[in-house]
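Before I ask anything, here is the structure I am working with.
Shown here: the complex without one of its protein chains, the others still in place.
Let's turn to subunit A:
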Amino acid sequence: MNKMILILSIAVGLYACSGNAPKKEATADQTATTTENGNPSYDPERGTGKFTNVTVSPTLDNALATAGQKVYDVKCSSCHKLTEEKLVGPGWKDVTKRHKPEWILNFVTNTDEMLQKDSKAQAMLEICLVRMPNQNLTDEEARNAYEFMRKNDGVK
């Protein structure tokens, strides 16, 4: 008899646990989505990630852009053309005019979270249907790639 009670109470315990846990997560997720997207504290111009303020000089840093082209060749060119043409991902032409540097750098270095939370990133995913792979760019590589994007967009 004692054994049966034990088994029963364990079962109830398990049931209680399994009922609660996912619910909690779902609520947490929902809150996150509403605050990030609907709340003014989320800046859709900058996105989410470690880049909150990037200073960009009006003229091109050629050394950075050259290093950035190397990053592009190995890690980006498979899916992004330098023209307007969409391949797997959108073409890079004018990307620096469409997005702020913070948004681009955050998307490149914090890809998964951006795809989960940022509405502009999600809108692109609906068009491309292939999640941008996290190519594990270092901050420096990302900044270099950004300078190469600027060069591609005609910054001298």
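Methods note: a residue touches a chain if its C-beta (ideal position, glycine included) is under 8 Å from a C-beta of that chain, and two chains touch if they have at least 3 such contacts; residues count from 1.
Everything below uses one rule, namely that contacts and distances are computed from a predicted model.
Hidden from the displayed complex is a chain whose UniProt protein name, among "Nitrous oxide reductase", "Maltose/maltodextrin transport system permease protein MalG", "Nucleoside ABC transporter ATP-binding protein" or "Cell elongation-specific peptidoglycan biosynthesis regulator RodA", is "Nitrous oxide reductase". Touch with the chain that is not drawn comes from one residue among A:56, A:79, A:115 or A:155, which is A:79.
Residues of subunit A that touch the chain left out of the display are 3, 6-7, 10, 73-75, 77-79, 87-88, 129-131, 133-137.
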